[in-house]
Each structure stands twice: as structure tokens, then as C-alpha cells.
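To start, I am sharing the structure in question, which I have written as C-alpha cells.
Every protein chain but one is kept in place in this view of the complex.
Every chain is named by a letter (A, B and C) in the order it is written, and numbering of its residues begins at 1.
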Amino acid sequence: MPILQDVLEEITDAMRRAEDRGRVADYIPQLAGVDPARFGIAVVTGDGAMHCAGDAEETFSIQSISKVFTLTMALGRIGDGLWRRVGREPSGNAFNSIVQLEREDGIPRNPFINAGAIVVTDVVLSGHEPREAIGAILHFLRFLAEDDSIIIDKAVARSETLTGYRNVALANYMKSFGNLNHEPERTLGVYFHQCAIAMSCRQLALAGRFLATGGRNPGTGFRVVSPERAKRINAVMLTCGHYDGSGDFAYHVGIPAKSGVGGGILGVVPGKASIAVWSPGLNAVGNSQLGALAMERLTRAMGWSVFGP
Amino acid sequence: MPILQDVLEEITDAMRRAEDRGRVADYIPQLAGVDPARFGIAVVTGDGAMHCAGDAEETFSIQSISKVFTLTMALGRIGDGLWRRVGREPSGNAFNSIVQLEREDGIPRNPFINAGAIVVTDVVLSGHEPREAIGAILHFLRFLAEDDSIIIDKAVARSETLTGYRNVALANYMKSFGNLNHEPERTLGVYFHQCAIAMSCRQLALAGRFLATGGRNPGTGFRVVSPERAKRINAVMLTCGHYDGSGDFAYHVGIPAKSGVGGGILGVVPGKASIAVWSPGLNAVGNSQLGALAMERLTRAMGWSVFGP
Amino acid sequence: MPILQDVLEEITDAMRRAEDRGRVADYIPQLAGVDPARFGIAVVTGDGAMHCAGDAEETFSIQSISKVFTLTMALGRIGDGLWRRVGREPSGNAFNSIVQLEREDGIPRNPFINAGAIVVTDVVLSGHEPREAIGAILHFLRFLAEDDSIIIDKAVARSETLTGYRNVALANYMKSFGNLNHEPERTLGVYFHQCAIAMSCRQLALAGRFLATGGRNPGTGFRVVSPERAKRINAVMLTCGHYDGSGDFAYHVGIPAKSGVGGGILGVVPGKASIAVWSPGLNAVGNSQLGALAMERLTRAMGWSVFGP
Partner (left out) sequence: MPILQDVLEEITDAMRRAEDRGRVADYIPQLAGVDPARFGIAVVTGDGAMHCAGDAEETFSIQSISKVFTLTMALGRIGDGLWRRVGREPSGNAFNSIVQLEREDGIPRNPFINAGAIVVTDVVLSGHEPREAIGAILHFLRFLAEDDSIIIDKAVARSETLTGYRNVALANYMKSFGNLNHEPERTLGVYFHQCAIAMSCRQLALAGRFLATGGRNPGTGFRVVSPERAKRINAVMLTCGHYDGSGDFAYHVGIPAKSGVGGGILGVVPGKASIAVWSPGLNAVGNSQLGALAMERLTRAMGWSVFGP
């Protein structure tokens, strides 16, 4: 078995030199301004050891990676009742598609496309003011990462709110089918803020740890979710975590993972490691181009696929 | 760890008593006539030990499970070039949907929906007469299962040929986009015969063994595929193996698997076991209802999910 | 040729006795409360003669019939430039479908489905405050009908604003494609008010007169649109005026017409007559059930189809 730190350094070197870095998301100015040359990676293993390379301490917008954590919270709130309002099947469509909603009466295909994540957020919001729900999500991430310095990037949140017409369309569309309990602008207020959370690879790898360790945070010993639920969240990540590139990611990388348009990817090697990688440039289906490549190299070097020895 | 044989016996007992057994496929008379009370299960573990329960020696029509083996053959023929003619993403549609083909110019989403499997068969047919290609597929299965008694059920093959209008539509549709190299009826001749192969759970578990053991058949020591390719086929099985119920199967069972409308399911526990189960009744999305339930119980009892300890 | 007034009386009698009256629209309380037994019809012929029967003087919510008049206004503003922002083809989908918008990059298929009508309203709004645009639309209808008593039903407008989630979705969706010049809530403010205009059959028949007379209002002699434009608006009404029942209406009735979910239909017999009918119950595709039947009887009795002698 190669030495993990060496592998991370080699990958970081290779990624630094890569020429085709994909395209940085430009739908809001705050994301468009990020330096495409950035690359960071962090791995925390089952024994709690942390390994970092590149810009692993620099924060970026986690965007859709937040959906893993709100899914965890929503399942904690209402358990399998969640699946009456959102499906668990890969979408076969772009992340912000509205077509499937019409065909399936306002029930999103899975919790990781935008429509599904908005429903999940609507569950998290129940019984709270939007401000409280945003606070609860932020608190959950700080708790998981054992790091109170994690914050929301207010400029990003504001920008999403001002330009998020398509998400407004999705939320109102589901509301018209009765699949949103709050007024769309309240649920979206929470959603836009959760997407604007800024974290470093180090923080993100720590926050995802419980999914690799059967639901328990090794640092604190605290049980976040049951082993059964950890496995199931991993299953949803593997089948749906990369939008319409999920099959491709499973084929090449072979671990449960969730990407965000900020260029981050959170990966889980059950029983072994939690991985966070960041490279801002995206590929054609909206996932971090070098991030996916780095994940592929890392899992191959370490023999970390869930699909075989 | 519980004793595997005991687990299989308990599951078989429970499944024998189950009242809601789903609906036996009725699109051809030969399948409609199968006794819905049948239930068999077989597991071969990494050390080569075989465990069976119920009707594990009785043969049934493997139908779409054959797609795993023709995919293996096609990758052996043209390698990753296959992915220029068929995708690797879950479909988000029924197994015999034609909509996606129109939207994506005749390129099926994955090799396990019917359209994709027909393209895979078209690759296997290259350079051969249909009769030879059928022979090669049968030979491959006999070789993998180390059992020369495996045969094609001619009555099933004939019946599929006479009534397979939708598959004729799919093949001709792809031909109109230039994504079939042979005349549709030639490729379909092979396809209908591969679906009509009859195997028992014992034979099927043996045939799938190489996917659990890094590509090498432990019995003969023969390398069927590279470890890398075995992992990748497993990845496609996990994301696409149960049509529009793949996400659900991953969530509840958590292993790569492929179902067929004959009521069989082949499952792979990487590094540990190959599993075959058979119960003829199907659920709403066309997968064996009790077969999936039996798989869920088995993997839970044995701690065999790929998604966590 | 039968005597028109006799025909109208006979039709009104028959419709009064009809048992299957369709279902009154219930998406807002103000519409749901309308008495389904109401039936009115009014015809103004080329010579300016007005014939009425039934509840022809009672006002109802014109809803989507308003789209004919805003289309006329928008064409007056920017002419054929309008067709860069909205198509002219029948939709093959329900009136409030969002699917087509995704497939065609935010360009609605025609100006009579909701999405298209919202774009048309966005054009009418240009250079004005919403309040002014609403006033201009109301003024145009009063001018055409020569009747200053026409008003907007404020309760209907308020109700549409509070519950129009799907229209909010459509507007925001088009905004995300750049096909809306104003903020969605401003354009929708005008749209919800134009739909809430209340008119009687008599008023509506008068307002539609210019489309039957080559663009000139015979009463005032004022040219509303050119003969060419009148014909073209009629063409759009015939191919797209009844949502996904336009082909059926053309087949059975055979004249350009536009329906609204308030139960009204405005029909045009080029060169001969303008017809308004009202019966609140709708058929499965959202058009007035008895209204369409009455139109069919009337055009057949008078020999008024555009499709033959």
C-alpha cells in the first residue's frame, strides 16, 4: 500500500500542471471570480489521521454538497416519511431540470437534484423561522467538523437570492403540486444560505467522516446516525451524487460522493476514509473536472473502490 | 457472524410463506406459466464454498441477467470503444423506453436497458453469423459456471421472436440513427436467444463469481477480466442493474446486482460472494419482488453492503 | 338560411337542458363559486346587428380570452419582433406545461399557452408601470366594446395572485432563460389582472368584432389592425386557441376561437360575425364544454365554417 501523504502530493502536483481545468461556474459573479488554478485535497482516515495537500485550508462555496447534510437532518426529523415527498432514483436529467417534476406530479426524483434538495430544506424548516433553520444547518456542520469558524458567505447568499430564477421556478412549481409546506420564498431563503456555506477541504473531510464510520464521529464518539442510515445515505450519494454524471463517477471512481458547483467534492470510503477535494473548474455536466480526476487517482492508488479488491 | 446456510434457510422459509409475491411476467406465455410459489437462492463465497436453499437447482429464464455476460464479452472485444455507442448513466425511465433514444440521437443510456443491451449484442455479433454468436454466449456461460448442461429454452426464444415488437422497434430506431452495424433482425435473433437461456440459481451464482473475485475464476484460476474491469462492471450493475428501481435497490440492498423479468437476480459482494436468487413474481418496476427482499435480508444479516460496515 | 335569433334561442334552450355540463374550474374560489347552470350567447354580424340569448348580459371572468387582446396590443408595439420571443405552433401539451420551455430554451410555443401569454404581457408592460399597463389593457377593451363599464374583478385578481404558483414558476423559468424583460412579479401583476377582467357575452362579441371585419371596427370606422394582421391573429386562434383541444375544436366547429377557464369562448367568422358564448363547466382539456357544443351547433346551422361551403 502506498503512503497516503505521498499519493496526495503527487496528485496535487499533477493537478497543478493540468491544462484542461474545465470552466468555473459563472451563474453568479461570486463564483465566477474564483481562481481556476486553485486545488486542494484532504483525507481523514478511520483512525482519525488527517492528510492534506495543496489549498486544503482555503475555503470555497460548498453549494450542493450541503445537500448531504440537510438530507441527514431531514431524515433525523421525519425518517423514511421523507421518501413520500422525494424519490431515490437517479434523474437521467440535468440538475435543474423541471421536466421530470411535471411528469411525476411534483415529486422530485432524488434529494440531490435542486428540486429534491429544496423539498429536503422545506422539511428542515418545519417548525422554525428561516433564520433559525439556517442557524441549525450551520451549527450541524460546525459540530460535525468540530470547527466553529465555519460561516456563510453572505455575498454569495445574496447573489443567489437575486439571480436564482430557476430555483424560484422549481419551488413554485412544486408548491403548485402541494409538495412544499412553506411559502416558496421562505424555503428558498434557507436553501440559498445553505448553498453559500464556505468550508475548506479539511473542514469538509471532517464533516463527512461520520458517513465512513458507520454513523459515529470518531473524534467525539458521538453517534450522528445509525449504521443503517449511514449506509443508505452513502447509497443515495453513489447513485445520485453527481447529477447526470453519477454513473460515470461510479464507473471511474467507485465511491459514494457528492459534488457542488463551487468545485468541491465530498467522497466517502466506507470503513476507511472521508475525502474532500476542490478544483473550481467544472466539466460539461457540472461536476469538478480535476476534482473527479483526483478522486479517481486517489481511489485507484489506495485500492479504495467499493466495487472490488 | 451468523452461519450462512442458516440464514439462507430462514430466508427461504420466510419467502415461502410470503403472501404478496408480485406478478409473474405475462408478456410471453412461456413466462406466464411459471409457478409463482417457486423460490430458490444460492451463494458461492470467495473460498469457493456453495450454499443453496429452496429451488436452487431448478432452471428459469435468465432474461436480462444475460446482459451482464454479453457486456463482459463486448468489453473484451472492443474495450472502452463500447462507450461511444452506449452510455453508462441510469436511465430515469422504464426498461423498454424509447423516449430517451430520440432525445439522445440513438445512443442508449446504459447497457442494461433493452436498447443498450441490443447494441452490446450487436458488438458481440460482429464478424459472426447469428448462430455462432448465440453459441459463443452459451459457451461463455457454460465455461463460467463450469457446467455444460446449460441450454437455451427454444420455446421461450421462439415466443420472444414472435411477440417482441417493442424490441424490434428499439433496434430499428437505433439502426435509423446508425447505431446498429447489422440488420436489426440479425442482432435481435441473437438477443432473443440470449434472453432465453435457462439456468438455476446454483449455475448463475457460479457464473457471476468472477465479478466478486477481482476478475479471476477461483475454481479454474483463469482470469476472465482484469480487476479494474470487474470493478467497473460492478459499478454499472449497481447504478443501472434494476431499471428505474436501481436507486431503491442500492438503498435497501446495497450491492451490485442485475435482475431479469424471469424473476432472477444476480448479486455481487465484492471480495466476498456471488449470489443468485429466484422468485418469479415481479414488482411494479419489473424486478423480482421477493428476490429483492431476500437479497436485502441476506446482505443485512451478513453485513454485506458495499456502503458501510 | 335560418334566422339567427331563432337559432340562438334553440341552442340556449338545448344547453339549458343539458345534463353533462363539465366541471367548473376550482383552482380559485372566485371561479369555483359560479353557477354551472348559467348559459349565454351573443353574436354581432358584419352589418353591426347584435343578437343575444340566455345570460348574455351577465359578466364572467374572461381569463385566457384576454390573451387575444394583449397579443393584438403587443403586435402593435413591436410587430413581428414578437415572434423572436414566442412561437406560433400548437403546443401538444397542457396549457400550463413547463416541459416544452426546457426543451426549447425558454421560448414558449405560442402566445395562447400561459407561458406565451406572460411573454406577451411582458411586451405590453415595456416602458410602463404595472398599474399603467393594466389600465391600458382595460382601456383597449372598453374602446373595442364601446363600453366604459367593463371592469376588473379585484377579488379574482387577488386570488390569482395568492395562488398562482405555477404561473410564478413559468415566469421565473423564462426569466432564467432571459426571456422576460421585467422582474417576474411585475409582469405577473399585470397578467393576473388581465385574466380577472369581467365581461358579458355582449361586450365580448363587440370587442372581438374587428377580427371578423378585416381589422376595422364597423361601429366607429376606426382601423384597429391591418386586414393582414387580423387574418394572422385569426390563424393563431384557430391553431392554438383551445390548448390541447385546438385540433378537435377546428374539426368540430371550424372557426378561429379562444377559450378561457371562466367558461367563455370568443369565436370569429371572418367577414361575417363575432361570437361570444359562456357556460362555466369545462371539459377534460379545460375548455367550456357546452360553449364548444353551442359553437358547433351555431356554425353548422349558419354554414359558418371556414373550411367549406
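A few notes on this one:
The criterion applied here is as follows: contacts are C-beta pairs under 8 Å (C-beta built on N, C-alpha and C of every residue); 3 or more make two chains touch, one makes a residue touch a chain.
Note that this is a predicted model, so its numbers are computed, not measured.
Taking every chain of the complex into account, the chain not shown here touches B, C. Touch with the chain omitted from the figure is made, among C:G40, C:G106, C:G254 or C:G291, by C:G254.
Check C:G127, C:G221 or C:G308 against the missing chain and you find that the one touching it is C:G308. The chain omitted from view is touched by exactly one of B:M15, B:I118, B:V156 or B:L170, namely B:L170.
The set of chain C residues touching the chain not shown comprises 87-93, 100, 109-110, 211-212, 214, 227, 230-232, 234-236, 238-240, 244-248, 250-251, 254, 256, 270-271, 305-309. Against the chain not displayed here, chain B makes contact via residues 97-99, 101-103, 165-166, 168-173, 175-176, 184.
Basically, only the chains that are shown with their structure count from here on.
Computed from the mean C-alpha positions, the centre of chain A lies at a distance of 47 Å from the centre of chain C. Note: centroid distance chain B to chain C, computed from Cα atoms, is 55 Å.
Centroids built from CA atoms put chain B at 32 Å from chain A.
Counting only residues that touch two or more partner chains, chain B has none.
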